[in-house]
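All protein chains of the complex are present and in place, except for one that has been dropped.
Up next, chain A:
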């Protein structure tokens, strides 16, 4: 018997047969797949090296950046509604932002990222003001859970979009058209003014040509020429435009501050919460607007955050930990920046953090002190590790 056989083995009936079989297999030899990580890269690349191929001015406030893989290879497949996290350097600070892909999953030679100027938004303004064709960017691979799941979403869906929240809806519509999917989609798209409507011509053309695609523009600040629907997008208007909601999955993408209101409107129509899916793209109620924020703690006041082995920083309580870390050149991995993806998880060794409502924590995270630093705020002096 081989040297690796335990002496106890000899006492078993059939031990010789086992040893013979092991030797036979050894002689045949098996090659084991070597590197799991390498094999999975075509599906889930960690980093994409991108070049801006084209910049399209969609509206006064919005541009679409068409990016291709710098080495010319096809981009990884994605599901309409998913996003990529773009790595961006603004001044000295390296940060990232999640942008829904607005292009069709049928075309993998490019992704379109549709970006709208946010008032005071460091990254959106930087992209719109400075990025031009030929520029190089990096990003993570496509990610996110906001997409049509054929297992339970059904073939008749409703999408309530606001502003640049139309980007994932555009990708879903292009998916239906390009792949000839048998799926009905009704888009209720809210904009402030008529000239804010992104993809206006394409949406109207698709709706004309495809009976399964319905588009309603809803304007909150109509000019004298506007003859279409006027907001607010409340239960009555949703019901009138979309018809009965029973059984139809309803997607929401827009300013997170509107979600609570829209969910209430849908629920008042008898639509169950499980048939409503939200794309959380930022925090709806940053402190101190969150009613759970401890009133006695001033969000402007600074506390000390110590990163194990990497020094300390002073941070106002009301600043998300992730941003504060990035300001100081410390960069945990991050993707969604809205509490969901868990890539920016850090361990809180001491002190207390406040989590925004959006934080999708596990029960054990609370017990053992793990935080999603994109939506975590330092209530006290902290020591963290990542």
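By our rule, a contact is a pair of C-beta atoms (placed from the backbone, for glycine too) under 8 Å apart; a residue touches a chain by one contact, two chains touch by 3 or more; residues count from 1.
What we mean here is this: contacts and distances are computed from a predicted model.
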Missing subunit (named according to UniProt) among the choices "FAD-dependent oxidoreductase", "beta-galactosidase", "C4-dicarboxylate ABC transporter substrate-binding protein" or "Integral membrane protein": "FAD-dependent oxidoreductase"
Of A:133, A:228 or A:272, the residue in touch with the unshown chain: A:272
Which residue of A:90, A:194, A:230 or A:343 touches the chain not shown here: A:343
Residue numbers in chain A that touch the chain omitted from display: 2-9, 11-15, 17-19, 21-23, 25-26, 28-37, 39-40, 42-44, 76-77, 79, 108, 145, 149-152, 272, 274, 332-333, 340, 342-347, 360-364, 367-368, 370, 385-386
